[in-house]
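After this line comes chain A, so read on.
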Amino acid sequence: MRKIVAIFFLTIVGLYMLSLFAQIPFGKPYKGVSEHYVERGIVENRGSNLVTSIVVNYRGFDTLGEVTVLFLAATGLSFLLFSCKCLREFKRIRSSLVLRTATDTLFPLILLFGAYIFIHGHLTPGGGFQGGSVIASGVMLLFLAYRSFHVNHKALSTIESLAGITFAGIGLVGLIYAKSFLANSVISLGQWNKLFSAGLIPFIYIAVGFKVGAELSGLISDMISTTKED
Partner candidate 1 sequence: MVFFAASLLLIFIGLYAALVKRNLIKIIIGLSIMDTGVNMLIISLGFVKGRTAPIISLKDLFKKGSLLVDVSKVVDPLPQALVLTAIVIGVAVTAMALSVVIRMYSVKKSIEIDDFKELKW
Partner candidate 2 sequence: MWIWYKVLYALIVVIGGLAYGLLLGGISRKITARLQGRRGPSVFQNYIDLIKLIRKRTAISHGVMFFLAPMFRLLGGIGVLLLVPIIANNTALSNFSFGGDLIVVLYFMVFGCLGMALGAADSGHPHSALAPTRGLAQMAGYELPFLLSVIGLAIAHNTVSLSNLVAAQQGGILHWNLFQYPFLSIAGLIAMLGMYMAYPFSVVMAPQEIAVGPPTEYSSTFLSFMFTGRSIFGVGKYVLFMDLFLGGATNLVEAFVKTFVLFLFVVFISNVFPRYRTEQAVRFFWTYPLVIGLIDFIRIFIK
């Protein structure tokens, strides 16, 4: 019964939304602010990756919020799962030798790759979030490989905080020196397609990378720690 009702009303809503999307042309040229972002993105930011320019500069405030959201999730998670052995009837299983060996080999490379991604966020696809996630995936690998693996929560927390403060602090620097919060033009913008370019974007993205890496690692650690270790 519930299924029928659900399907019925979902169909109605779906039909309305379909009727909407039927009116939206697919794959047609865009107009509006994006034209500005594309056309003047390099001029104003020097970063090759226009998405990054938007994410960190034009809409940097969103990203600050985004970072906050992730921080919030990490905090909330550790708040909710604090000293919780909720899943102690589930045991972590012993991992295979292959996994452990692969982890030992891959982990440094993953870290390096993650760092690469966020350092080059303004030049290539990727950025702080992506790099941070990659780093966290490495940490997850460690958790999978070693039952008794622990992360240093203090360190993670400190990294997280410092990175966050850096981001917001950069914003305030902009406010002080360029009369605008998160202004990018505090330092020289540099040259197009160079590593040291795009003003403060790389710095922000490095901070974000650290922060996301630390937070996601913390998330994983918090969740895993609810299970029984041995």
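Candidate entries met the following condition: all candidates are chains of the complex that A comes from, given by their letters.
Note that in this section a contact is a pair of C-beta atoms (placed from the backbone, for glycine too) under 8 Å apart; a residue touches a chain by one contact, two chains touch by 3 or more; residues count from 1.
Keep in mind that this is a model prediction, so the values were computed, not measured.
Of the candidates listed (1 or 2), only one touches chain A in this complex, namely 1. Remark: chain A residues 2-3, 6-7, 10, 13-14, 17-18, 21, 24, 26-30, 33-35, 37-43, 48-51, 53-55, 59, 62-63, 65-66, 69-70, 72-74, 76-77, 80-81, 84, 86-87, 123-125, 127, 129, 192-193, 219, 222-223, 226 touch candidate 1 in the complex.
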